[in-house]
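Every protein chain except one is present and positioned as in the full complex.
Naming follows writing order (A, B and C), and every chain is counted from residue 1.
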Amino acid sequence: RFGYFGKDKLEEMKLLLCTVSGCLTDGQVYVSATGEEMVSINTRDETGIRMLQNENVEDSDSFIKISSLNFELYLPEKVILLSSSASPMPEALLERLANRMGCGWKQDMGFSQVQDLLDSKNLAWKDVAYMGTDEEDVRCLNLAGLSGVPQDAPKVALTATKYVCNSRSGHGAVREFAEHILLLLKKAKSKMEQDRIRRDLF
Amino acid sequence: RFGYFGKDKLEEMKLLLCTVSGCLTDGQVYVSATGEEMVSINTRDETGIRMLQNENVEDSDSFIKISSLNFELYLPEKVILLSSSASPMPEALLERLANRMGCGWKQDMGFSQVQDLLDSKNLAWKDVAYMGTDEEDVRCLNLAGLSGVPQDAPKVALTATKYVCNSRSGHGAVREFAEHILLLLKKAKSKMEQDRIRRDLF
Amino acid sequence: RFGYFGKDKLEEMKLLLCTVSGCLTDGQVYVSATGEEMVSINTRDETGIRMLQNENVEDSDSFIKISSLNFELYLPEKVILLSSSASPMPEALLERLANRMGCGWKQDMGFSQVQDLLDSKNLAWKDVAYMGTDEEDVRCLNLAGLSGVPQDAPKVALTATKYVCNSRSGHGAVREFAEHILLLLKKAKSKMEQDRIRRDLF
Partner (left out) sequence: RFGYFGKDKLEEMKLLLCTVSGCLTDGQVYVSATGEEMVSINTRDETGIRMLQNENVEDSDSFIKISSLNFELYLPEKVILLSSSASPMPEALLERLANRMGCGWKQDMGFSQVQDLLDSKNLAWKDVAYMGTDEEDVRCLNLAGLSGVPQDAPKVALTATKYVCNSRSGHGAVREFAEHILLLLKKAKSKMEQDRIRRDLF
């Protein structure tokens, strides 16, 4: 339907999947003998996720335009936090992190679980942005329309990704990737505008 | 009334507004599944805030001189910690941080809330020092008589500020900015002294 | 029995002994007035230990081959976390860390305790990989068939070790060492395969 924008993948970015450990956090887990485990996240990254999550909500004009791309229809959740089966995380902690930022979350996600998630949402890989650093994220990084990893990610993830952040995991990488996505979406929208004007002119 | 000191803004620095997340802290928030969230601050920054807060209290001589500038009258609180609406913080945590350092605090402060605060205190922007790193701090950084950001602030804040600290957020930047303010105040005071002497002489 | 592989020590790596403080953690302990102490570990290091611990379990084919080396017989626990008597750690915390990663643990281990442990398991030093940074680890680092220390270890440990990680303590050094061990085991296995083929041919 939007074939004439086909080269511009990002206008169709409909979902960001972001692993928590090593992307939203720096991978450190704080453990005591009997208490709950703790992780640390950066408020800049939280803001980044909220920016994506609220995209087009405030700006009702662009909201309508993007809605014509069925953006809003597909995505009550535009960001979903993942914990991978390789680095398990207490479900309650994952849920709390997601609630802080108003986004979704899924526990124990390997490649096939991610594939099932996309199928259930009628999403193609090209419509998805993916952020992850584990070995089992590599396939997702390769398939996703846009992929990003923090500067300090393992080599295997750095090789597979399309975008490498200047920021480190747990210290702004998610924010940087979110801003990168928003910039690309903005470019795609402005191109769409231009095309609409051209169509109206001729 | 003090027009002949007009070029020397800092003698009129009457309030430091300092955002917590990204200035007093490095932006990291420690989260567990059900417990309270934690932030970390540096004792050097605490000392910096106490230095400003207690300025002229111990040194009763300079206290009187500055009081003639109505410094004491305007400012039972010389430092107010802010949390911005972009990176919300539990009110109880903000209050506790402020109590530790004996300064004031305000929750959910965007630009218009800061403007209201200054109006309620009869303060002009030129009398205010501002420290913040969020996009919504940019306007305040531009307007404030003196503004500072930590070395590791986002580019948008680095561009808008008047003073860039050598220290990083959460690791001494507030202390450094406090010392910078005190130095400028001291210079202004000594200039004022000189002018008084000159006036007495001629 | 496997004398013809004698030069290739690593095929006989049967146990990793890893001190917690300064290897699995960066040595930092979080202390409050009355609460439990906390340490922080990296999920990458956890994954590394799980990789060693599960080695040959999934891949049943190589499992059998290695079993012929009595690998499985000797080692229900392939990784044992140690706390040294020099930097004591609450037993409950050590146990919790070990349980997270499904490996063993021993409290208050000096050189003679480690020697006793190996004796009780009928293990020679050459079959053991050792990771530690304290002065009292030096003898173990020297004796072990393979030894590793994080990049930021004290000089005394850097001098004694066979392998120096690029990663820092508490931030991936254990994972790196685990991958190094697995690589060497893989090489040894493939050499063993070749030798078997040669034997079958001639």
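To be clear about the criterion, a contact is a pair of C-beta atoms (placed from the backbone, for glycine too) under 8 Å apart; a residue touches a chain by one contact, two chains touch by 3 or more.
Quick caveat: nothing in here was measured; it's all calculated off a predicted structure.
Considering the entire complex, the omitted chain makes contact with B, C. Within the set B:Cys23, B:Ile41 or B:Met109, the residue that contacts the chain not displayed is B:Ile41.
Counting the whole complex, the residues of chain B in touch with the unshown chain are 30, 35-44, 46-47, 90, 92-93, 95-97, 100, 170-171.
Annotation for chain C: contacts to the undisplayed chain at residues 21-22, 26-35, 38, 86-87, 134, 154.
Here, only the chains that are shown with their structure count from here on.
Taking the mean of C-alpha positions as each chain's centre, the chain lying farthest from the centre of chain C is B.
The innermost chain, defined by the distance from its C-alpha mean to the mean of all protein C-alpha atoms, is A. Separation between the centroids of chain A and chain C, computed from CA atoms only, is 36 Å. Averaging C-alpha coordinates per chain places the centre of chain B 51 Å away from that of chain C.
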